Structures are given as structure tokens and as C-alpha cells.
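First comes the structure, then the notes that go with it.
One chain of protein is taken out of this complex; the other chains stay put.
Now for chain A:
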Amino acid sequence: MGVLDDGFEALLEPFYNGKKLTDPISTKEDKYQLLPAFLKVKGLVKQHIDSYNFFVQQEIKDIVRANRSIRSDQEKDFWLEFTDIRVGTPTRNDYSDFKARDEVTPMECRLRDMTYAAPVVVDITYLRDRKKIVRKDIPLCRIPVMLKSAKCGLSGATNAQMEIMNECPLDPGGYFIINGTEKVILIQEQLSKNRVIVEADEKTGGVSASVTSSTHERKSKTYVILKKDRIVLNHNVLVEPIPIVIVLKALGGLSDYEIMEMVAGGDARYQDDFLINFDEATKAGVFTQQQALEYVGSRVKMGGPKKGRSMAAPRRSPVEEGLDALANLIIAHVTIQDLDFYPKAIYIAMMVRRVLMAAHNPKLVDDRDFVGNKRLELAGQLLSLLFEDLFKMFVASLKGNMEYFFKKPNRTSAYDPVGPISSQGQYITQGLNRAIQSGNWSVKRFNMNRAGVTHVLSRLSYIAALGMMTRISSQFEKTRKVSGPRALQPSQWGMLCPSDTPEGEACGLVKNLALMTHITTNAEEEPVKNWIFSLIPGVEPIRMFTGTEMHKPGSYIIHLNGTPFALTRYPKQFAARFKTMRRRGHISPFIGIHINEHFSAIHIATDEGRICRPYIIVKDGKSKLKDEHLRLLQLGKATFDDFLKRGVIEYLDVNEENDALIAIREDDVNHSSTHMEIEPFTILGAVAGIIPFPHHNQSPRNTYQCAMGKQAIGAIAHNQFNRIDTLLYTLVYPQRPMVITKTIQLIHYDKLPAGQNATVVVMSYSGYDIEDALVLNKASCDRGFGRCQVFRKYTAELQQYPNGRKDRLGGIQKDDEGRTIAKHACLDKDGLAVVGYRVHSGETMVMKETPIDQTSTGIGSDRGSDDFRPAAINYRIPDPAYIDKVMVSNTEKNTAIVKVQTRQTRRPELGDKFSSRHGQKGVVGIIVDQEDMPFSDTGLVPDIIMNPHGFPSRMTVGKLFECLTGKASVVAGRRDYGFGDAFRSHPVEEMGKVLIDHGFSWEGKDYFTSGITGEPHEAYLFNGPIYYQRLKHMVQDKMHSRSRGPRAILTRQPTEGRSRDGGLRLGEMERDCLIAYGASQLLLERLMISSDGTQVDICERCGLLGYKGYCQTCQSTSQVTQMTMPYAAKLLVQELISMNVGVRMQLEDKFPHPR
């Protein structure tokens, strides 16, 4: 058993929270302890890691097995086979025999801008000189390694080992490091594959069933459409929709009677509706299978998917075409064995039946937004798609290489594939790296081209990083204005966080996982197939039945991953047996089963990407979770998986949830209950979990906090000062919140907090607190409240040029008197800034110089200058900073890299943004001296004064509760009072009692004296500790003004933006106001004189631009006048002229001179 220092030990400790080992345990109170146990085995980023592990350990082998052999067209008896593929542990790419170690840590990769990747080796067998040669461990490529995955050095590391590797023990992992940047592959949400979805078309009243077939080879979509009473089948390869009866006839030559039976069964309504379709076949003259295949085959698109086929292949007959299309293209995921089309016919008949049923009863139309109809795609799946594509390309290019070799008429040696494998394998490495780096996922065989799959891991705060790992992005278009996919779905309960979604265009499309969500990986179908027939007697393969039998009332079709597989008349018994076997551990716990009464179907799902969640099993009105289970858990003698095997807990996916009656609390359990929640607050995600009393807040407030928690400055990781991030914000004195939640402990927010407990008084003060502004105590700021640090990275890479010249670091420049020039004040002799020195704007930090000559070859007389041009890295921010770190190292390409980190320490100032954990943000309106602040009887002076107008409209009662609970826990000195878990009872009574016992008012409102007049305030003031977050928006980074400054080159108008010292734009709407008001001179000044006014010479005769008082066109100076016009207008005129559009300006004197 591994060392247990994964941070959860505190929660499992028996004396935790004042509880002792001997204290009584009640399942009602303590069942939340299953949660840390769950997060230990599964947890927030485990889905990424599981998925990646599945890919590198299993999927990659399957992919290679599927594409294992290469044969030469030239040399008929040569073959090569990949027998195995293995992924190693991360190594340095620049490893050589001179270096002692080649294993690499993630930290080294981050600092040296390397890729954290592991070598992939293959075993091959091939024929040489008619002998079978076996070669092992041939390097193929390198694949990026996910942090904390099975291949990563961090997996299973103890805290001490993590420390040695300079890694934060609380880092979630689950991301990649590509060229030094941390990249996350976001979870992608999709409609489920290989499942039939029935939809109604609102406009035409038609109904259609569609299925996206996804196999390793191809992905395609098949439709069965009911339109104007006719049913047709459509698919991408078909030129036009084909009447359904023809398709069914083509599939095994069924008789009309058989077709009718399979589609409609004994139901007269459906028979009547379907009858008309036979006419279509008759009209088309299709009666036999041969005719049907001919009909289908002649409507298969030429070219299209058959590109792969070599041109030499003979042209096939329509029958062959039809057979091929039906067998391999249409509904491709139902495989055809021995030309037995019956399963496929059943499948299509089922789709037809679903369409007919939906036409009769609109309630039977499927909901696309139902979470059970969705699948989540994770890093492992996306990587395997990409890898398979790249591997196929690799095989093709290896074959090309081989053919090229065999084409040679006289070969000097036998073909050795080892070299080409390693060299061609580079393309796999590059392809994987590029995809993760850029986020552009392009898989040729599926015509998939997705952008923005990966994102840079946001390290603004610990919560931001964690929130990114649980984020789900939807494939849905952001621009379309439909509410369906954005709305909160009831089936999201417990699976996706109801609060954590961004505001604005991505609202509702970007979601987050809830705390206990698990995403399934693919499970083997074969064992399940065997179990289906052995569970109860009376389950027979569907192949054996006719349509009548299938659709007889009381008969249930068992679907395996959406495909009809077996038939039974005892659905309840079957499902119960299945579940029993699953609870006993014979069947994988992640296989879902549910009964659909509407379609008389049992659905068993083993596929990957289903969202599921654990529940406590309830039987006969009694929870299966007993005190002794929790006791074992506390003693560390049982894990979550043990409970799974013992049938105490099971996973339910969204579909199976619909068959369950789940009690939320133990008190709610009754005799029909089947399950019980482990803990209701787990319906929220990790980010929403830091809000205390969220169930007392207006719901949008929780959503706002979810967005703001990610901008809060605090501690980002334990290794934050070892990392060199582009931009890093840290708080000097972060504090654990006074009022926490269990989620906070579980995600270790209390160890890496982002905020401080401020003593808040709610009152209006000074008038500088309107519109949510805050009043801050100056003495608090003096003592370190809200003090934060900003670190910035500056990188310089010393490149090597093709001609052998290199960038270099220059020395300090001196002036005539031998003193260092001011610009180089903080440089050392080596041309790098000195750690601890203060840099001001314009000063040099890295004195890099590049060779002027970068192109000459140096051969013969082709030698360029030996001089260097300065390419220094200067500090450009107006406020000075200190040099925090200077790092010099080598990249993988063996070029030197210099990273300089600067540091600023900032105290809160006017306009800095703060927020509590209840979506209540505000800027500092005034900073007041301590003596001016109100004080209580005990001498307490607030850190922050908040305006009471913030409460009525926002309805953030949770904030009041946080304050009250925090105050009670402070005055009593009891940490265990400070819990604000969601959906637990509210604390007012209890906490009021504690306050009274300590001499305070029960409602938290105390007598205060004005610090200005010395007289009492006429009202009692609500006060107590509230956790305040300092947000990253600071005045210092935004303050900007300009009176004069740089202009853009092209238009000569002032530049835009603070970074370019730009002007403030008087925009169109402002212009409209001035026009309406009639301030013409002001307009003239703003839009021309203060912007891009230019003196131009214009010829009054021809209306064209002249030069220096002379008109080139008229060859005269007589009528050339000088005038001022916007340079942009002058530019437009000239550009138009250059395009052969004549522009002539007619001048008129508004105030003519008397001549």
C-alpha cells in the first residue's frame, strides 16, 4: 500500500473536527466521509488521467494491432509487422551518453521550455533473406505525457518525492507540457455515437431518426425520414433518399410480410401508416433483393468515400456497389458477418418503428439536450483519434519508403526498416506536439477539423487551474440564438455544476463537472454479451425471432450499446439480475442498464464518455451503508472500491438514474427508494464549492462568484516561487477562510487560499462608497491587508543562425566619463540584470545582441560583417519592479535561454477591485485613516466598510450568514463552527446563541461609535469577518492618459491602446452627440486638429493634390491653395487614384477675401 500523504488523510483521520475514534458514528451525519474516499480513487482530474492511461496502455496497442502489417507491392514476399508498442517514461530528448540521467521532471520542462514527452518503442518482425527477423524496442516517436498519469514520474509520488521534483503536491495534474507551456485538452461534449435519436421537424411536421455510426475506420450519419407519410433512408453516400422498403428488401430479401412484421409488429396503427411505403417499391419496380440492390447501388455516389481504392481496381456492378454500401457504409457500426444482413435489417426496422411511434405520439421524440444522450470526449480519446490518423500516415510513408527501396534495380544490401521507422516516426511526434500546441485537431479520415481543443492552463489562482480541469466545452455554435442547449437541464443534477458557467456568449455552453462525476472509459462488450444469455433463462438472441415476436406486448428487446441484441419476456427480472451481478463485481461497475417502457427495451451501455455518479444503495427502505462501513473507512481498512464490490455503493449513469428513486437525505428514505445521495452538496462543482451557504444566495450570484473566484489573487501552488510564469499574481499574506465548506477541504483550497478574512462593517460612510465601492482602513493596508505581488517573465533565447553565427550577451555600455549609462544601471558584467535590483521603465534587463550578418555562408569571400546589433530586452512598464530571478539554461535545441522574472509588491489603492465569495464585487472608493473609522465597544475597527445598498437587490443572504457564522466562530474560538456547506441547515439560531454567550447581539449588529465625531451611531451596525478576494484587475495596470504621443505610421492618427501610449478615441456615438449638439468647432478640433490634420496643396483648377505649391497636372502654381485636411482622407484620395478612381476636390472659399 502506498504512502497515504495525498492530502485526504486529514479528512479520514478519526479525530478530525474534534471527533474521536470512540465517538459514535451516525451514517446520517458522517456519510460525507465517503466523498474524500471517492475523490481518492476517482476525483476531479482523474477522468483525464484515466482516459489518458487507457490510451497509452490499451488503445495505442489496439490501434497498432489494427494497422500492424505492411506488405510491399514490388517485393511480393516481403512483409513487416508491428507486434507490440509500448510507451516509456518521460525522458530528455537531448539525452546523450555523456549525461548521467535521462529521466526528466515536469518542472525542468517548464523552466527549459521543453516538451514533457516519453519515447514510444515498437517491436517488429520482418523478413530478410527469407528469414524472420524479430527486433525489439525500436524507437518510433515521442508522445506528450499527461502529468500524474501512469507514465508520469509524479504518479504515486509521496509529498517528499514531489518536493524533490520541485512539484506542488496539490497540483491536480491532467495537463501536458509542450515547449514549456502547460496545455489542457478540454473535455468535449458531443451527442452520443451509435445511438438512434428521433427528432421532429417543427416546420414540415416530419419526423426523422438519425444515427451517427462511429467505427475506427469511418464516421457517418444515417437518417430515416418520415415526410408526407413516406419513409425514406438517407446517407451521405447516397445520391438521393431511398424508399425504406427497398432498403429493407436489399437487406436479405425479406418478404413484404416480414418487413411489415419487423416494422409494425401486430399493431394495426403502425401497419396502416407503413402500408403506403410498399407502393414506393412497387412503383420503382423493386420486388426482389437483386432488384433492390441494383436500385441502391445505382444511387451510391461515385468517387466520394472510394478514393482510397486504387484506380486499377475493376469497375463494379451496381449490385456490388449496393452490397458494399449497405454492408460497410450505411449504419457502419452494425457489422456484417458472412453476408448476414438480418441484424442490420432489424436495426433499420427499429429506426423506422421509432419514427412511426414518434409520429403517433410526439412525446416519444428524443431530447438532444438530455445529458443521457451526450458523451464526453476526453484527452485520451482525442489523442487516440489523432494517433491513429498519424500512425496510418506513418505506415503509408513507411511503405512509400520501402517501395522506393525495392524499386532500385540493384540493391546493395537487404532492406532494414529500423532506420526509416525512427525517421518517419518523427512525423507522429511533430503531429501530436503541433496539435496539442495549437489546439487544431485535424483527423483526415473523419474529415474532422476542430480548433480550440486545447487551452493554456490558467495559473491565475489555484481555483482557476482546477476549474479548467473540470471544464466541458460544447461543440455547439456560440453565435446561434437558441436557448435549448444553454438551458439548465434537469438531468444535469449531480453530474454538471448548476452554477459554474460563464456569462455572455458561452453561457450554458461551457459547463463544469460536479464534484462526484465520473466519466466512463470503454468496457469490453464480449463479456457482457455472455452475461446477457446466462443471467436468467428466457433470454434468446434477437436473430432467432421474427418481427411479430419481437414486438409482441411484453417482449423486451435488449439493446447493447444501442443495437438490438436479444429478446426477453422478463425485463424486470433480467435487469435486477444484471444489477446484482454488477454489485457483486462480476460485471464492470461502469456498465449501465436501464429499461425503457415506451419502446419495450432494455438498454445496456458499455461505451466510453458516459457521465455517471456514485450512490448509496437502498434496499427495503434501509440504506446499505452501515456504521461499521464508516468505521472501517476511518480506520483506513477499507477504500471506496471495497464498498463498490460489497454492493454498498454503485455508479448510475444519467439514463439509469431515471429508473431509480433517490433519497436526498437519510430521513427521506422510504420503501420505494432505491438509492440515497452520498452528500447533496456534491451537485456543485469544485469552483462553486468554495461559496459558503450557496443555497441562501440568489442563483446568479453563485454564478458570478464562480467567474470571479478564478480571478482572485492568492497562492497558486506550493512551488509558486520556483516556477517562472509569464504572469503570476500572489497574495503576501493569504488566509484560510473563516467559514469554509467541506468542498474547500476536499480540493485543498484551505491550503492554497486566495483571499483574506476582512472585518467588515455594513454601513454607509463618506459617500465614497456608492455603486458598490468599498471603504478601506488605511491601518489595515499598512499592516498588510490585500498586499499582493505581481511577477512577470521576460525571455530571451540566444539563437544560432544557419551560418553558424550566434546571438550573444553584450556587456554594459559606458559613457565618455567611464560611468555606466543609466539604461544599464541594473546590469551585471555578464549582461544580465542583478537579482534584487530595482528596474525602471526603459532599463535593460538582458543585453542580448544579434549578429548583423545572418545569411552569408562564410565560404570564400562571402563573409558578412562581424558586428552585432543590440537586441536588448528592456523593462517597459511605467512602475518600477525588482529583479526576482534570473535563469540561464539550454533548450532542447541546445540554444541558450535566459529568463528574467521581475517582481512588484503592491498595496491596495483607490480603484483596486475586491470581491466577497458571493458575487459581490466592488472597487476601493476611499482609504480612510484608522482614527476616522467607527469603533465598537471592544475597540474593534473594520478593515472594510461595505455599503448596505449592496444587499436588498442582490439577495445574498449567504454573505450575511457567512459573516454571522464567522463572527461566532471567532468569538468562541471554535473552528468547527465555521462551516457553510450547501444544503445543510441554516445557522442563525445556533450562532446567535454563541454570540449572546459572548456578550454580543444575537443578530450580529453591535453598537458603534463614530470615529469622526466621537458620538454613537444611531443604528447598530452589522459586523463580522467576511472572506474577501483581491481580484487581478488593478488600477496600476490600467491607468492611462495622454496629451500627446505616438502616431500610427499609415494614417498618422494617434495609436490605440495603453501599451502603445495611445489616445482616447472619440467614437462614432460621441461624434453623433456633438453633431446633434452643434459643437462644430469642437468636432473639428477632436477629429482633425488633435488627430491627423495635414497641410496639403490642392490645385483649384484640376482638384488634384499638388506639391510645394505646384500642380504637376496643370504644370502651374497659379491656382494651388494650401489647406488642412485629415491625413486619412488624403490617404483615401491617393489610394483611390492608385486604383484608377479619379478623385477631384472642388474648393470653395467660405469667407471670400475682398480682392
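Throughout what follows, contacts are C-beta pairs under 8 Å (C-beta built on N, C-alpha and C of every residue); 3 or more make two chains touch, one makes a residue touch a chain; residues count from 1.
Note that contacts and distances are computed from a predicted model.
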Task: "Multifunctional methyltransferase subunit trm112", "DNA-directed RNA polymerases I and III subunit RPAC1", "Eukaryotic translation initiation factor 3 subunit E" or "Ribosomal RNA-processing protein 41" - which is the UniProt name of the missing chain - done: "DNA-directed RNA polymerases I and III subunit RPAC1"
Task: Per the touch definition above, residue among A:R86, A:H949 or A:H1017 touching the missing chain - done: A:H1017
Task: Candidates A:Q930, A:T1055, A:S1090 or A:S1116 - the one touching the absent chain - done: A:Q930
Task: Touching the absent chain when the full complex is considered, from A:N522, A:S699 or A:T1009 - done: A:T1009
- [ ] Tell me where the left-out chain touches chain A, residue by residue.
- [x] 721, 732, 778-779, 782-784, 787, 789, 836, 882, 884, 903, 905, 929-931, 935-939, 941, 995-996, 999-1002, 1007, 1009, 1011-1020
